[in-house]
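Missing here: one protein chain of the complex. Every other protein chain is in place.
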Amino acid sequence: MRKCSLSAINSIFEEIAKNTMLFLPVDNKDGKAEYKKWQEGFLLSEKLNTVKSPKEFLFPQTENLMEFKTSGKNIEIIDTRTAKEDFVVFGVRACDAKAFDILDKVFLTEPRDSYYASCREHGTIITLACNKPSETCFCSAFGIDPANPMGDVSAWKTENEMFFEANTEKGEKFIELIKNLTEKTDNKEVKKQKEKISNIMKKLPLANLSTEKFGGGKTKELFDAPEWAELSSTCLGCGTCTFVCPTCQCYDIKDFNTGKGVIRFRCWDSCMYSNFTLMAHGNNRNSQKERFRQRFMHKLVYFPENNDGTFGCVGCGRCLSRCPISMNIVKVMKKLGGKTND
Amino acid sequence: MTNKYSVEEIIKRSGANPLKCMKCGKCSATCPAYDEMEYHPHQFVSMIADGDIEALVKSDSIYRCLSCFACVERCPRGVEPAKLIEALKLEVIRKKGQNYLTPNDIPNMLNEDLPQQAIVSAFRKYTK
Amino acid sequence: MQRIGVFVCWCGSNIAGTVDVKAVAEALKFEPGVVHSTDYQYMCSQAGQNLIKDAIKEHNLTGIVVCSCSPRMHEATFRKTAQSAGINPYMVEIANIREQCSWVHKDMAIGTEKAIILGKAAVAKVNLNAPLTPGESPVTKRALVIGGGIAGIQTALDIADAGFEVDIVEKKPTIGGKMAQLDKTFPTLDCAACILTPKMVDVAQHEKIRIFSYSEVESVKGFVGNFNVTIKKHARYVKEDLCTGCGACVEKCPQKKVANEFNLNMDNRHAIYIPFAQAVPKVATIDPSACTMLKTGKCGVCSKICAAGAIDYTQKDEYIEEKYGAIVVATGFNPISLEKFDEYAYSQSKDVITSLEFERLTNAAGPTAGKLLRPSDGKHPHKIVFVQCVGSRCSAGAEKGKEYCSKICCMYTAKHAMLVRDKYPDTEVYVFYIDVRTPGKNFDEFYRRAVEEYGVHYIKGMVGKVTPEGEVLKVQGSDLINNKQINIDADLVVLAAAIEPDKSARPLATKLTASMDTNDFFTEAHPKLRPVESPTAGVFLSGACQGPKDIPETVSQAGAAAAKVIGLLAKDKLLGNPCVARSNELLCNGCSNCEKVCPYGAITYIDKDFRMPDRTTRTRRIAQVNPAVCQGCGACTVTCPSGAMDLNGFTNGQIMAEVDAICK
Amino acid sequence: MQITEHKPLIVAFCCNWCSYAGADLAGNNRLNYPADVKIIRVPCSCRVNPMFVLRAFQKGADGVIICGCHPGDCHYTSGNYYARRRMAMLFSMLDYLGIERERTRVEWVSAAEGAKFSATMNDFVEKVTKLGKNKRLEDLRCKK
Partner (left out) sequence: MQKITTDALVQKAVELLNNNTVSYVLGWKKGEFDYDITPYVFKDEKTLKEEFIYSDFCGVNLSKYLVAKTKELAGKILVFLKPCDTYSFNQLLTEHRFNREKVYAIGIPCEGMLDIDKIKLNLEGISSIVETKEGVKVNTLDDKTIELEKQAILLEKCKNCKSKKHYAYDELLGEEGDVLDNNRFDEVAKLESMTAEERFEFWQSQLSKCIRCNACRDACPACTCEKCVFDNPNSGIENKSPANSFEEKLFHIIRAFHVAGRCTDCGECSRACPQNIPLHLLNRKFIKDINEHYGEFQAGLEVGQRGPLVSYTTEDVEPSDVFNKGE
């Protein structure tokens, strides 16, 4: 474990940025936190988390896949990929770091998504423990400890210092990079900080949210639950929850005719949309109830079923604060979780 | 002292538009002071519209208008001749640097049949 | 996928002089869908057209692009060519490489490059073209004429003489309109009744014409060729089929003090009345607001006197539904109310009258039996002042009066002045005028005769004030020529009041979805080229409802409207323009915004049941375009936010494909 | 170093009855205007959807002009009045978003105004050329 004083943090950023791109949460004009490419003068945000999740670094909202060109009656396929640069994302919270693992399960299992993989390979994730979890946090329900964030390097902030510990090979390299700006230390301070955090965690209003009724194998019990109708009855069908979600990974592949050729690209899609996975015969989920159910069943049942019990939600709370009508996974879990099976 | 009068300025000040005139003559048909005038209401309008106001400026006709606004009321085209003449009169009085009526002139004009209000209003009208 | 043939025309050297036509044909060969591309000296010639026809057969073409002159020139030609070779005429698109390319650019390289781009745009469009077939609709061979004045009468007679059935709806108890009230007509001074009443009789006797008098149009549904009209027949409390028009009831009716509107309230009539001797239909009508029997249930004199037993106090308003192929609006005009013109003392003095009142005063059938007598005291007037342009030619937005020239006043005033001088040479006649407008055959000659032969005093100027003083009317006016104000002690003042469309026109226009201008005159489909048609297909305009008109003009427009109607009714089926709007009912949400911008009333709404993907049925309001009425402007397509409205031949997709091709 | 002047691309939407005929007349009278102007025929100026205008800019147009019958002369009686409101609103919005005003225009050209059509296009091309490339409303994917 290494540490530096908070006043030295800027020089660390400077050091990182010398070699690679560095992204970190900074406060924007709206007073919210947002991941931005570090420049001289940028300060690490004090906010708990960003509005948009850092999944964009691995899985951008729009990503070009290839291009076609036609000349006469011939079609030429062009791989437009260019060499990826290394980058560092600093200050990722435990929940978002866990979300990367979930994305990995989707994109890195066979068939491997080479676009995602390339981003993943070039990125170093430096997480930061949450000193002040908020009322919308429920990561603990999914076994995430905000005091012990994962990633390539874990970091803790105390009143005056910042602590770093490498978790991976990439992390070691990073520690090596900032070696001269930090000093070796024991984990006493960090331990104290972790205790503080877990005390807050116990007091959170959503601390006791239970996942007991969910998980693999629960499809039968939950799919036809009558509660879905009322839960979804006022859902607007917008994509806010999916687009701020760190784990939502659905995308659509589309073509754009530039007049000089065709660009094939993928972009985020939302299962809340009426044209999601639209097929020639129409749509397989026709009502907002079905679409709404899909989203939550996926996160709470189907995903764990296919991924050794790992839930597709990390409890970051973004959907809780961003949904225009304040409907969210917590309300769904409470409503369905309170149901007795007979 | 310049003796150039800006017709544009007069028209602008009056708020009226002499080009709307269709030369029907209803203003002159209506005017109660017609016989007192050398130039008549329809001529006022026409002269101002043509920018040919030298003769009008020199004429006493502009002071003969009673501002009864009958012509304004009756004009089918909404030309408002009285407003034009009012604006011209004001311009003349200002330019000449002298009022058409001074307090000293008033006693000679007093007439038992004349309502006092008319004198006050005339004084106001012919004075800067 | 289309199989497109491209045909590049040289137009001699017109195109080939500035555009490398071979290069254009070569370049377009590789566009998507193109299977054949060639060039020729004169594509519009017989040989050129044959070249296209042969290529269609040889290459199995489904779409044609002709790079040539403007489509306004030869689009129709090439469509026919395509059709004769068996492909839908709307599969042809023209790239205008002459007027909009070779003729405006000088450089061969630039011209060629642009021609290729224009060609590509046309190819891109044809790729999305679909065969279009004009819609057909049947035609009900009957016309409705609304208004029974001279305009309506003439239109009805002309249509009926061509062998089609015509119904006239007239809101008054008799047809005849304003012309029936007139005395003489300019410029020939025929007696109005002498030339009008025979036509009225013709109408009454024509086997193809029905008259619905004392009736109004209640509602209009349908569209060109297929209107469904409900006519409301007001109860006249007299059975039309029994009444012989003998007039015995009128004579005996005890209620004699009802203002006689036919004589503009200058005398009285009875509660049961026939407006005038030659009325058609000559049937009595009971005025329910005046009849004692209808008001109190006591009287019944007319019923007792009527030998035919035609009186029926229990009659109710009747509604008649009828189908029509065409509708002619002939609702005519009225003089405006002069109540607001205080300066002329119209409301103060009985001796200040309107020109129409003057007509009745000089009419032999009028209240004075044709003797010119002052309404106030019945004395013969010796000095008469006529004032023109009363309420006409006022400024826009004026509180009183109209902005337009009423057109007929100059001539009838000359007529009045002349008639007075002719009958009563001892009478002095003055006419105050702003301009004397006499464009018309023999019109100016007529006016000059009034001045030169009859000694009417025309004064260039206007009357400012009329003051009744004892028996005389003090008229103060201006004489602009002599630059003086003049005063005349007149015995009678006649005001040439402006005319305005009949008040019934505005609600009627709404029922017909026909458009009106701000003065409530009906608008024409085109002010110059289609002056007797309204923009609403199947609705035609006759007479003063379209704008101020004198009798000869009214009659000629009435004939023109009739000709248009005959042309329409002569068809068994109407072929539409297939480039019309269509509504995608799956996208339409029935918001009604397209309906609001449609100038033709072509869009209506229905409630339709839809089976939803979740297997429920839902009723939705959706728009429907009537292809027989739509003219294809496309206003609705842009108003529709969901893109449910699209325009055949110019679809969103086609236009965007052209944009894409041009911007490539 | 050689500086080549930016050649603008202008899309002109012309109504079939007046402006397209006006453009034809310009051709008949050989009244030149730059070849940068490409005309798309629409039945009426009211057929022009804001989507088309934006599409043209997206695909690389530097200026878009809409030509219709003079107010009061619309073949369909009222189409150009609707177009006038719509385009006034759309262009005002583009201006509000900081897009150069000179890139958009509405012009009334009758079938008799070949000279006006030509003069309008010459003027419009000149103004748009001066503005240079359309940077503020471009889709870079279409500019390769």
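Note that the chains are named A, B, C and D in the order they appear, and that numbering of residues resets to 1 at the start of each chain.
Basically, contacts are C-beta pairs under 8 Å (C-beta built on N, C-alpha and C of every residue); 3 or more make two chains touch, one makes a residue touch a chain.
Fair warning: this is a prediction, and the values are worked out from it, not measured in the lab.
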item: Chains shown that the absent chain touches, full complex; value: A, C, D
item: Listed residues C:Pro89, C:Gly538 or C:Gly590, member touching the removed chain; value: C:Gly590
item: Contact residue for the chain not shown (choose from A:Thr20, A:Ser118, A:Thr240 or A:Asn306); value: A:Thr240
item: Contact set of subunit A toward the excluded chain (per top definition); value: 29-32, 47-48, 51-52, 61-62, 132-135, 200, 203-206, 230, 233-234, 236-240, 242-244, 252, 254, 256, 265, 267-270, 273-275, 278, 320-322, 324-328, 330-331, 334
item: For subunit C, the residues touching the chain missing from this view; value: 586-593, 596-597, 605, 618, 620-621, 639, 641-644, 652-653, 656
item: Interface residues of subunit D (partner: the chain not displayed); value: 50-51, 54-55, 57-58, 71-72, 78, 81-82, 84-101, 104-106, 136-141
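Following the convention adopted for this analysis, only the chains that are shown with their structure count from here on.
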item: Most widely separated chain from subunit D, with each centre as the mean of CA atoms; value: B
item: For subunit C paired with subunit D, centre-to-centre distance based on mean C-alpha positions, whole Å; value: 35
item: Geometric centre distance via CA averages, subunit D-subunit B, whole Å; value: 51
item: Mean-CA-position distance for subunit C and subunit A (Å); value: 69
item: Shared-contact residues (touching 2 or more other chains) in subunit A; value: 259-260
item: Residues within subunit D bordering two or more other chains; value: 59-60, 142
item: Chain pairs that touch, as defined at the top of this document; value: A-C, A-D, B-C, C-D
item: Residues on subunit C engaged by subunit D in the complex (per definition of touch); value: 70-73, 96, 98-101, 103-107, 110-111, 113-114, 117-118, 121, 515, 523, 525-526, 535, 579, 597, 599, 631-635, 637-639, 647, 650, 652, 655-656, 658-660, 662-664
item: In the complex with subunit A, residue positions of subunit C that touch it; value: 30, 612-614, 660, 663-664
item: In the complex, subunit A residues that touch subunit C; value: 71-73, 257, 259-260, 282-283, 286-287
